[in-house]
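Have a look at the structure that comes next, please.
The other protein chains are all here in position, but one chain of the complex has been omitted.
Now for chain A:
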Amino acid sequence: MRGPRTTVERLDRPSAYYNSRNKRRRPDHQRDGDDDASNHAEPEDPLRDATTLYVGNLSFYTTEEQVYELFSKCGEIKRLVMGLDRFNKTPCGFCFVEYYTHQDALDCMKYIGGTKLDERIIRTDLDPGFEEGRQYGRGKSGGQVRDEYREDYDEGRGGLGRAIQSERLRDTERQDRDDGDYGRLR
């Protein structure tokens, strides 16, 4: 935390998602530290000078050019890495935007996160920095994990979750087969 607690929440903080993942990695870092927690050496905050943002909930069809157009409003973009399906190498709905300054990244959290790009509300999260390999989806079928079991139909992200889709496909196939078998028996 920088400075005293503000009277309204700040939008330029890392998300609950980031914090929860981080906590798991550092089990010694207690949330409800007692008073002498301040005496412990604060672990170096990997986001202290973060210039990179993870951007999520993009449509699969959103282009780099569109991302540039919106995100440049917070400062010049140093690098943009589109998230790709691990197998098809097609966009799978996220990207990393790197700015030249930490301030631009914070401003992006405050002013762009939660607004629309390509008519979808996008989310931004501060990120310690892009590393090779992170541009690929970690889901079983190559895309993002959240697109595996998603139950709502999202046109911009390939319809239903992929696992559900393939399950249904199997069901239909089985049914077809069953129907067929049934038919033949008659």
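Here is the rule we use: a residue touches a chain if its C-beta (ideal position, glycine included) is under 8 Å from a C-beta of that chain, and two chains touch if they have at least 3 such contacts; residues count from 1.
Throughout what follows, contacts and distances are computed from a predicted model.
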- One chain of this complex is missing from the view, so tell me which of "V-type proton ATPase subunit a", "ER membrane protein complex subunit 4", "MIF4G like-domain-containing protein" or "E2 ubiquitin-conjugating enzyme" is its UniProt name. "MIF4G like-domain-containing protein"
- Message: Even though one chain is hidden, which residues of chain A still touch it in the full complex?
- Response: 4, 6-12, 15-17, 56-57, 63-66, 68-70, 72-76, 78, 80, 82, 100-104, 107, 110-121, 123, 146, 152, 154
